[in-house]
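The complex is shown incomplete by one protein chain, all other protein chains being positioned as in the whole.
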Amino acid sequence: MKTGVYLCACGGTITEKVNFEKVAADLGKNPEVAYVHTAEFLCSEEGKQFLEQDLTEHRPERVVIAACSPREIEGVFMQVMERVGLNPYFLQIANIREHVAWITPDPERATAKASALVRGAVARVGLHQPLERKELDVCRDVVVVGAGPAGLKAALCLAEAGRKVVLVEKTPVLGGMPVRYEELFPNMECGPCLLEPVMGEVLHGEHAHNIEILTLSEVVEVKGYYGNFAVTIKQAPRYVDTVKCVGCGECIAACPAATKNEFNYGLDERKAISLPFAGSLPNVPFLAFDACLRAHGEDCQLCRAACPVEGAVRYDDSAKLLERSAGAIVVAVGSDLYDCTRLPALGYGSVSGVYTSLEFERLLARNGPTGGELRLPDGTPPKSVAIVHCVGSLDEHHQPYCSGVCCNYAFKFNHLVRKQLPESRIHHLYKELVTPGKEEFALCRHAGHDPQTSFWRYGDIADLQVAAEDGHHTIRYRDTAGTSGQIEADMVILCPAMVGPESAGRLSAVLDTPPDQFGFFQELHGKLDAAQSKVRGIYLAGACQSPMDIRGAIGQGIAAAGYVLSGLAEGRKLTIDPITAAVNELACSGCRVCGSVCPYKAISFPPDKQVASVNALLCHGCGTCGAACPAAAIQAHHFASPQIFAEMEAILQ
Amino acid sequence: MPDKPKLSVYWASSCGGCEIAVVNLHEKILEVDRNFDFFFCPCLLDTKYRDIEALDDGAIAITLFNGAIRTSENEEMALLLRRKSQLLIAYGSCSAGGAIPALSNLSTRAGHMRTNYLEGPSLDNPGGILPQTATLVPEGELELPAFFETVKTLPQVVEVDYYIPGCPPESKQIWSVVEAVIQGTPLPPRGSVLGGGCSTVCQECAKVKSDKKIAAFHRTYEIVPDPRQCLLEQGLICLGIATRDGCGALCPAVNMPCTGCYGPPEGVADQGAKMLAALGSDLDLGGYKGLTEEQVARQADAILAGIPDLAGTLYRYSLAGSILRRRSQ
Partner (left out) sequence: MTEPMTLAATEAASPGPFEPKIVAFLCNWCSYAGADKAGAAQIPCPDNVRVIRIMCSGRVEPEFVLQAFRLGADGVLILACHAGDCHYKEGNYRAIQRHRLLLQMLEQFGIDQQRCRLDFVAASEGEKYVRVLTETVEAIRTLGPLGLGPPEAAAAPGPV
């Protein structure tokens, strides 16, 4: 094998310790080495030009570059190789900078070690295979699951870029949680007003034709892989035709059946056919069949009779399974609140007048159960309100993390309560106060300056007890010093930890993206790729990935769209990195030792072959299956056993 | 008689099962006799060493050499038979990989001597006498072959033309070689494993295989396996995954895990290491989430405690031919 070796001095920082003459002399004895050339700065523009010219002139079959870390420089030199028509995988880097010159004080030893590493690289590169990047046709459409802020923004970004989007929403309504909030921190803008323009664009904007909205729908099966997913969506019947309905609400007025309104957490009732709340979008009522008299054997047709549009109310509507193709999937299903009944001393569910923050949001909302008026269950306004922070947060017995959102909305509550009930007392019971953000502190400061607002720091939520006495509550707590205290309040608001969505288990099983230890969807990397799941082509947006506020969720929705647009770019095929595993089908017996090893489910056993098959698109090239295969039937490209053995033998000489 | 090609079967360090496999040719042995001069076979014939020495080099058409190289006599016979044979076949698992005799490589010669001549519970050796290669007696000097420190395989001592693996080899494999020589059919490239496949035993095993997750290991007497399901998945250490096919998966077919007698598959240097890699890949820790490095190690150890003699189990037939070959001294 004619191998050209380049020794880079790295401006003298390598040659300070490594004697290139000795290394070259040592290599000169190696029959594989055609020549040894040196350069001062091989990665500089001049250096790359020199390399390009030199490679063109000498046409080596393989190239070894002894320089800095391949993690830093391999890609650069691979490009040079490609430019001169050499297979870029015919290159091996010997790291004689970070691994030799910079850590070996003795020049003689450094030189000997550098020689060994270059020897290893020469031995290895001779066995390198001419790997090729493959290209694959892809579907550029996207399925977005969840129509909260993150999902809406992702869908809209993608639609604006001309992509077809299927927006799958579990509930009958768009907007996720914030459309149910009266006002939002930090600037007290109205929640529905914030999202309505986005929803308007999604529903009837310029690019709305690119978005197919499927409400009352869930993803039940996903097959395939990045670029080519087949998604099965189950849509429950709405019994109202979303196209024909004009949203006049006549059907709602006519409906004689009522049921607890789950959109207000059962704090009031709604009709069997109804909108979740006033102003909800799409402006099309839905029929909750369980609550409908027809479900109880009656032939009530009042809603259909009241409807001015022929065929808009459809009793024959039924559940449908829909198939959609997509190149990528964006998961934006939001989060849930920590179950407050797991802290029974707080009285949630057992003591009236104790609410979760989401329930309180609805109590504050003008389209909520009380029309936005703060009322106790007996109808009177509360004289005092206790807001308990850190419920189930920062606590090893519950959730160890801080959700980073609750304090901010707790001070929003403070502001809204004060506005409505100027005379009331407000108590904040907290473990820690956390108000990140450049504008958010203002609400906190307002609360702090309010003479009618007091702050109580408790040590352990396990010591917090809410008891009802004569229509008001006594909250006992112990402060961080262990001293007991007591607060009286008419209404108690719990601010629980944000937790992974209840649906995460089911959906993550369908998507094959295991949830993290807290029940959130697990990101590929907490910082670099927080909007990517560990499965290629499945992206995460919003609070389903981690507790976050609306701004964070919307940012991630845009990020997810960005991943799709750059990864599945128009006019470009999907490139498959050749550093993957490959199966020698003759040697594979189909024993399935490798089957459970692949973290990316890239290995399958097609029934017609009965041997392992690696999907190169899903394979990330870790090589674990290659190490696991007891028949040496799986080759880890570019890290194949013979290559490793050759390198090892040479460096040990 | 002299016109017929000569056939020899030699046993070095082995149990004699390979000879039984020859006899298991049944009536076909007559056909062997019709076509060959069955010249040398210490357990059947009285041919002497000097008779072989007297032959021209290459005078024997086929030698089926079974057994590992344990003693200087084994080695001497290997060298002699190599010289005298046109085809020297490593016949049976011991000659190819060392097999059971080579498990003694996990101990030392001194250890064997101590156990067998000094410390064994049934010994009566007050003088602590150990065997010697040369012993002077009034009648002269007695010689014993030297007992090597390390058991070797046949190919580590001489060049081998072909391999017929198995413990013991299947009689049909012997017959196919004999038949090929009789009929003059061209033989496969030198160094081939005759009757061996290019995959592993699982290829021939009819049991249903799933993605493997092993939560506990069992010995064969401890469980009654589901006869339809892969034995390894049920915690029985079946070496089928790392063993060359060709045997017809006889053992798993009767619910006994493969012990690996066909040796490593094509292209595999070390059967035990491959088994180790596979087992280490498929331990079922019930998910890794939240586990520390130490917890993973401890849980793995707990599962592995179910394997009583790891090296002996994974290298039962291949220790002498493996990468390490023996216990380090």
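Order of writing sets the labels: A and B. Residues in every chain begin at 1.
Everything below uses one rule, namely that a residue touches a chain if its C-beta (ideal position, glycine included) is under 8 Å from a C-beta of that chain, and two chains touch if they have at least 3 such contacts.
Remember, predicted model here, so these are calculated numbers, not experimental data.
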Subject >> Residue of B:Asn24, B:Thr47, B:Gln86 or B:Gln156 touching the missing chain in the full complex >> reply: B:Gln156
Original post:
Per the definition of touch given earlier, which of B:Leu25, B:Leu80 or B:Leu106 contacts the omitted chain?
Top reply: B:Leu106
Subject >> Identified contact with the non-displayed chain, of A:Gly4, A:Pro88 or A:Gly120 >> reply: A:Gly120
Original post:
If the hidden chain were put back, which of B:Thr115, B:Thr133, B:Ser192 or B:Gln229 would touch it?
Top reply: B:Thr133
Subject >> Positions on chain B contacted by the hidden chain, ascending >> reply: 72, 75, 106, 109, 113, 130-133, 144, 146-150, 152, 156, 269-270, 272-274, 276-277, 279-281, 283, 285, 288, 290-293, 296-297, 300-301, 304, 309-312, 314, 322-329
Original post:
So which bits of chain A touch the chain we can't see?
Top reply: 69-72, 95, 97-100, 102-106, 109-110, 112-113, 116-117, 120, 534, 579, 597, 599, 620-624, 626-628, 636, 639, 641, 644-645, 647-649, 651-652
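One rule holds in what follows: only the chains that are shown with their structure count from here on.
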Original post:
How many angstrom between the C-alpha centroids of chain B and chain A?
Top reply: 54
Original post:
Mind pulling up the chain B residues that touch chain A in the complex?
Top reply: 198-203, 209-213, 230, 232, 240-242, 245, 265-268, 274-275, 277-278, 280-282, 289-290
Original post:
Where on chain A is chain B touching in the complex?
Top reply: 514, 516-517, 586-597, 624, 627-633
